[in-house]
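Here is the structure we will look at, set down as structure tokens.
Of the protein chains in this complex, one is absent; all others appear in place.
The first chain written gets the first letter, and so on, giving A and B; residue counts start at 1 in each chain.
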Amino acid sequence: MLGKLIKHEFKAVSKVLGILHIALLITTIMGIFAINISKHSGFIFFNELTFILYIFILIAISIAVMIYIVIRFYQNIFTDEGYLTNTLPVKPYEHIIAKLYVSFVWVIINAICTLISFFFLMLSQSSISEIKIALWNYKSDLLDLMGNHTQLVIFLMILGVFISVIYMLIMSYAAIAIGQTMRNHKVLFSLGAYVVLYVLSQIVSTIIRLPFGFISLLETNTINWNTFFVPIILLSYLLSTALIILYFFITNYIMSKKLNLD
Amino acid sequence: MSNILECSSLVKKYGTKTALSEIDLIIEPGHITGLLGPNGSGKSTLIKLINGLLVPDSGVIRINGMTPDVDTKKIVSYLPERTYLDNSLKVKDIISFFEDFYDNFNKEKAYDMLNHLKINANDSLRKMSKGTKEKVQLILVMSRDAKLYCLDEPIAGVDPAARDYILNTIISNYNENASIIISTHLISDIENILDEILFINQGKITLKSTVDEIRFQEGKSVDALFREVFKC
């Protein structure tokens, strides 16, 4: 059943999200075009202003992706469509997982496409060799910082990205679900719930990290990856995961017991 | 064979308002029951409880002996009052959707009914009139081989000719192992196809009888009795 949910979820969202990414592609192409014309004709099509515009569009598209995903969750489960969704022979947690998975995939796609777009834009601005030199400089600095833990650090970074995306998504879902339990002004309450959840989790994570941070510092003479950074990073991942599980439970509980379609 | 629907001392409240109070009800297989009552009487609350869209505050509700959950959703086919279909889809998309999620969905029957009502499966739902969309929903619901069909206002937004088709579809779908609950205001149109009648008012069942019993005892149609009982 989960597989079918995922399949249909992809079908349902890919049209709009696909279009957004085509817009991204077009913007990139136009950007590259503008740079090339600027280079060859001397007429500055591409300057700081258009660059800002380009960045703005990229950010706008990423935000649009997020907004669409969140609205989709709300619409499909808590409005008229909910009469179909919630009467399917499927457990609520399966719905949540399916939507989480599909949204996650698309957010990652969006991130990768955005990076690629940026890379290609840089490529047309400078040459490959220039970029290589710039990256090489960064790489040396980074390697110094990372020591011989390069693989570990890269793994942790990617894991971090995955966890934060899932975290952001499930927190939005939970906020929507919480807002739905109210009789009136549901959207307002959802936004409020989001803010509250965000603030609460910030507070909780700071409170928990502080003592651990101190303890780690006190116990070692040197600050290096093994003694300080990795434990702290792992701790915050653990915390995020715990919160992810909490938000999942909240969303599942509301969908199972507190559903109230109009 | 167990009863299709059993409610005992069923209670549902919204905050301080009691929508259903101590509902006791049994529906056996092979019946077409009319759930009749004014707006706000608790009809939709009861139907939502049957479909697992609401959870009771107290009391018991069982579908075929089971508490509303995934397994009951497999055997209950629900037609809500509103359109619940994704407008961006085509009719054939929604048919394959139903096929995927419901084992007891009969695709041939659905296409047969679509043909009868001259609805093109390739059409997008967005382009259809409200009445046509409602027909599509009804076809989807009746194409499932379920044990309990919950129809909420199945003929309200539909033209008289299609109404006859729909009523006939309901009659011909009749099978002794399944039951149908129809919640409606248009009593005179469907009175003849009902066997059992439930009057519900302010969260309580005020009358449980059959159409013929009412006509025999009161000398008037159920529709006339309803108007009398629920006079504003």
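One rule holds for everything that comes next: contacts are C-beta pairs under 8 Å (C-beta built on N, C-alpha and C of every residue); 3 or more make two chains touch, one makes a residue touch a chain.
Following the convention adopted for this analysis, contacts and distances are computed from a predicted model.
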item: Protein name as given in UniProt for the chain not displayed, "DNA-binding transcriptional regulator YhcF (GntR family)", "Alpha-ketoacid dehydrogenase subunit beta", "Cytochrome aa3 quinol oxidase subunit I" or "histidine kinase"; value: "DNA-binding transcriptional regulator YhcF (GntR family)"
item: Missing chain: touched chains present in the view; value: B
item: Hidden-chain contact residue, picked from the options B:87, B:124, B:192 or B:206; value: B:192
item: Residue ranges of chain B at the interface with the undisplayed chain; value: 30-32, 164, 167-168, 171-172, 174, 188, 191-195, 211-213, 215-216, 219-221, 223-224
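Everything that follows uses one rule, which is that only the chains that are shown with their structure count from here on.
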item: Contact set on chain A toward chain B in their complex; value: 1, 4, 7-8, 11-12, 15, 80-84, 86-91, 183, 256-261
item: Chain A partner contacts - residues on chain B that touch it in the complex; value: 14-15, 48, 51-55, 70-71, 73-74, 76, 78, 80, 82-86, 88, 93, 97, 100-102
